[in-house]
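As you look at this complex, bear in mind that one protein chain is not there, while each of the others sits in place.
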Amino acid sequence: MTEAQIVEALLDFIATDGASDDEFNALALQIFAYQFENNAPYQRFCRQRERTPRTAQNWRDIPAVPINGYKDLTLSCCDPKNAERTFMTSGTTKDGVRGKCHHPTLSVYDTSMVTAFRQRFMQEHNKLRMGILFPTEETMPNSSLAHYLALALSEFGTEGSCYLLSENGLDSDLLFAELDRAEKTGEPYALLGASFSFVHVMDEMERLGKIVSLPEGSRILDTGGFKGQSRELELNAFYDLLESRLGVPRKQCINMYGMTELSTEFYDWGNPTCPSVKSGPHWIRSQIVNPLTGEELPKGDKGVLAHCDLAHFNCVSSILTEDAGIEVDNGFLLLGRAEGAEAKGCSMAVDEFLKAAQG
Amino acid sequence: MNFDGKIIVVTGSSRGIGAAIAKAFASEGATVIVNYVQNASAANGIVTACKEAGGDAIAIQADVTSGEQIQALVDQTLMDFAKIDVVVNNAFKPYTFDPDNRKQFADLDWQDYQGQLDGALFSTYTMCQTVLPALKKRTQGSIINIASDLVARPTIPYHDYTTAKSALIGFSRNLAAELGPLGIRVNCVAPGLVYPTDASRQTKERIKEMIIAQTPMRRIASPEDVTGPVMFLASDWSRFMTGQTLYVDGGLVMK
Partner (left out) sequence: MELKAGYLPGIKADNVDWQTLTYDRGGQAIDVSVPLLSEEQMKDLSARIKEASQQYLKSLTVSDITATIDAAVARLLDRKDTYRQQSEEYLPLITGYDAEMIRLGLTGYLKNFRQPELRRFIAEDFMNPKILDEFQPLPKGGYGKAYGPDLIAHIWAGNVPGLPLWSLISGLLVKAGNIGKVASAEPLMASWFARLIAEIDPELGKCLAVVWWKGGDVDQEQALLNQADLVVAYGNNDTLQQIRDRTPITTRCLTYSHKVSFGMISRAALDTGKAWEVAHQAAYDIVRYDQQGCYSPHVFFIEQGGAVTPQEFAQFIANELDCFEEKFPRRALTIEEAGDVAAWRQSEEMKSFSEGNAAIMSGASGAWIVAYSEAEEDLVPSGLNRTAKIIAVNQLDDVPARIAPYKAFLQTVGIAGPPEELHRLAGLLGAVGVTRISALEHMTSPEAGWHHDGRFNLLDLVTMTEVERSAETAAEAYSNYVD
């Protein structure tokens, strides 16, 4: 298949109401064959894993690239020079090298985002007045999240929706003006942004002793999580705070789970309890696997999340994340970043060594 | 026995014993490389039969006495399937088994021996040399060479043919000894007279009856009889066996 054919097939696939196992498999295997043929580093990776399109029968057979692979390999079917947009991973790991995801066209990414966002976040609304707690796409052209939020604003935001982050950080005046306006007019309001930005908002409101009660129908979308000691406790405290400070019930606080290495996002149905059950649309499927064997674990066992995102057609669809999870009915629980083992013996572990060697 | 996901190369498998082996592997889920020299339509028929049996298969033309062609076969297999689990060296140089008109020793010249050595031994040598880097890289693999029970009991002294097959057994044992430390096994299967195959089609009833009379199990082998021991040697069930020869002749040879 050509790129154009893949794009067309994907747009059709996303436009349908759902997909059977066979339908998902069929397109997954076609896209795998396309990536295998057009992406030499990925082909080498698959050969090392002793898998070729000929021997893959099922989407589960498609070799999942560890997300670190993006830092070492150029995973793109198209010539990166011809990409419409390149998103880069955050450079927090491994020598500060940032992985690159090239998109020859954003049409699939955008359709994927818009379709799922409508179902999972907008729900009964066609448009909402929005405030974005994240830099603009112009400020961060290589951020997939910046693009995602810009798209949310342009597709689903009413006139008057705006960014609440300026170059100097949180624009509190504007934020509180917006919140007060919503409270007064009774027009439902949506706040979207990175989880840590909400923490700043909460801190600022606490400092000022400010509490608002957003009108019914208002909602919050946070993403990215934050560093914490005990994640579960932190999450509960976080959503309690959002509910008490902003008056948005935890049920209307949606957490989005996405990453640069995907073109599709997962959502929960609110966070009355944490961790919430996450799920994605019909063009992405997930497994909980043993990271070493790649074998799928029995439902209820803790493992590492692997995703097969058909919409991420130009790079690799199947990735092995570093996120721990557990499969449950209708989705999975996200348990944060998979931690390494605490050294049990007196033999040095890689992480410790690197840390010590770098002084 | 489950051969799901296993990649099996069977030389000379468009017909006869090789075809039966190919189909048997496929029926247990394997992917089979159906090698042939001349008869593409027969090979394609076996490929179809393999797929119908529940496995996968492709046909690859290659003369096993040509190093270049064997290299091409291995390369193509690795290109399509990324690995090779099992090699069955089954192909051999055409030979007419005619007890009444066989050459006596005095009539044989060295070219007769050389021809059979090329067909049985050189081809296996070439295949092993070519495929071993791929097996070594995985420190696993099973090689099965098809010999003949005539090496142990020359019911009819087909000098050149049987000498070559005897050499094949010696070759296999040495290879087994060297490859054991690398986790690769080499074994032989030595069938008795197998009927019907193209090679045995001319065998006279009288000879068949003679063999049957001396065979404890009172019949001669069918191609399908050979497949079980081959698959056994290909599988993990025989994972601690190497350098062995399994006789498949209804007990005609016992050792």
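A and B label the chains in the order they appear, each numbered from 1.
Here is the rule we use: a residue touches a chain if its C-beta (ideal position, glycine included) is under 8 Å from a C-beta of that chain, and two chains touch if they have at least 3 such contacts.
Only a predicted model underlies this, so the values are computations on that prediction, with no experimental measurement involved.
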Contact partner of the left-out chain, one of B:Ala72, B:Leu182, B:Met210 or B:Met241 = B:Leu182
Decide which residue listed in A:Asp180, A:Asp240 or A:Glu352 touches the omitted chain of the complex.
-> A:Glu352
Residue among B:Arg138, B:His159, B:Arg173 or B:Lys208 touching the omitted chain = B:Arg138
Residues from chain B at the interface with the omitted partner, ascending = 136-140, 181-183
Hidden partner interface residues of chain A, rising order = 41, 44-45, 48, 66, 68-69, 72-73, 290-293, 295, 302-304, 324, 338-350, 352-354, 356-357
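Please note the rule applied: only the chains that are shown with their structure count from here on.
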Rounded Å distance between chain A and chain B, as computed from the means of their C-alpha atoms = 54
In their shared complex, chain B is touched by residues of chain A numbered 46-47, 49-52, 54-55
In the complex, go through chain B and note every residue touching chain A.
-> 5, 7, 31, 56, 79-83
